[in-house]
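One structure is given below, encoded as structure tokens.
Of the protein chains in this complex, one is absent; all others appear in place.
Presenting subunit A:
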Amino acid sequence: MKFKDRYRFVRANMKKNKTRVIMTVLAATIGCAFLIVLASIGFGIHKTAIKDITNGRLMTEIEVHGEKPFTRKDIQKLDELKNTKTVTRKQIVENNLTYHLEKYESRSETMVADIPAEKKAGFELSRGRMPIHKNEIIVGYDFAQGLAKIPDEETKNLSEKELQNKLKESQYKGDLLGKTVQLEIQQMKGKKIVKKNFPLTIAGIGKKPSKQWMLNESVFISEGLLKDIERFTKTPRGIMNLPENKPIKMDYNVFNNVKVYTHTADEVEGVSKKIEKMGYSTYSAQNELKQINVIFLIIKIGLITVGTVAVLIASIGIFNTMTMAVTERAQDIGIMKAIGAHPGVIKKIFLMESSFIGIMGALIGTAIAYLFSYGVNLILPVLIEQFFHEKPPENFYFSYIPVSLPLICIAICFSVTLISGLRPAVRATQVDVLKALRRDI
């Protein structure tokens, strides 16, 4: 018997008892939708967690930490490792420095970075260009927010909220690109503080951080300028001498904030291991993701298992429907067997019918779950804001359905319905021809 003819048989049989079939499909639909919706919560939270870890960070990035500061030789060794794309490092200026622009001032973190390496690692400018001259700098996207001037007297009696408002009002609002700022460096000479100003031109502004709360007010200066600063302070990286302390012997040309970048995310694990063998400790988003993925995998398996219970309950309905169908059609089955229907054909017809019910339920259930998931992500944040007066976290997914989830659900539903239809199908093949012909069944 051809597949097309079996399908026709099944369709005709299902049409005979529409209500019963519809109710069984409905049970399978509810079971399937419940499974997907339940699991989608796990997938949603997992996605949010992953986004939280990966947002603003590269999956190819490995932070390297050592007991001692990194020297140029150390950096070179890291750079020579197989699968290393680039190594970025920074020399942070450790001075009580201040930037002045007109009446505004800022105490932004200042550092020297290897710009070609930073560019290789993905550093981008939102405006302007990379520095060419020694006195040119790149400022972070939010540098202007740190530029403010408030007289101390006015801020003394302000509440925190008023202070925030005042700070906002007093922020620099003009365009920074091409502007000249004065970098004020301090050093103790005996018990006196000596200051020196370095005029610097803003050549470029960094790219906007991926998250609102990730403010970037940092300033990148050139290696030449750092040397000028060190010449003035007579200490590495502009470190200030404290009056009571004797000058400490410190190394010049050492780096911190070392990051190794690989070409692909898959190479992170191998490169991390090699770096750890060199005696450094490493940290990467990949490592964190690995741990989180394991935890969420367990959660998702748990949720899918709970959801499967609903499908199993629906399968009881399918079992009942199919058993009823076999009983009702016993005479027809008997006649078919009497004229030469192979038991295998009869079994296939009933298995097809039960899997058809299961797949129909799975498909409709999937569609409903998608609608539900979309609706929840759309409405729930509004409801939370309305009733709890709190905004849900940025990019939070209450429910997320990856393509794999409906496929898993359809596979579970198909298997469960096939199993639940198996017993009635086998019973159909065992219909006694003579009893059926005598209408004894």
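By our rule, a residue touches a chain if its C-beta (ideal position, glycine included) is under 8 Å from a C-beta of that chain, and two chains touch if they have at least 3 such contacts; residues count from 1.
Basically, contacts and distances are computed from a predicted model.
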Inset, instruction - Would you kindly match the missing chain to its UniProt protein name, picking from "FMN reductase", "Acetoin utilization transport system ATP-binding protein", "Elongation factor 4" or "Rhamnogalacturonan lyase domain-containing protein"? - result: "Acetoin utilization transport system ATP-binding protein"
Inset, instruction - Have a look at A:Gly344, A:Gly375 or A:Pro402 and name the one touching the chain we're not showing. - result: A:Gly344
Legend entry - Touching the absent chain when the full complex is considered, from A:Met336, A:Val376, A:Leu405 or A:Ala425: A:Met336
Legend entry - Absent-chain interface as seen on subunit A, which is shown: 1-2, 4-5, 12, 16, 332, 335-345, 429, 433-434, 437
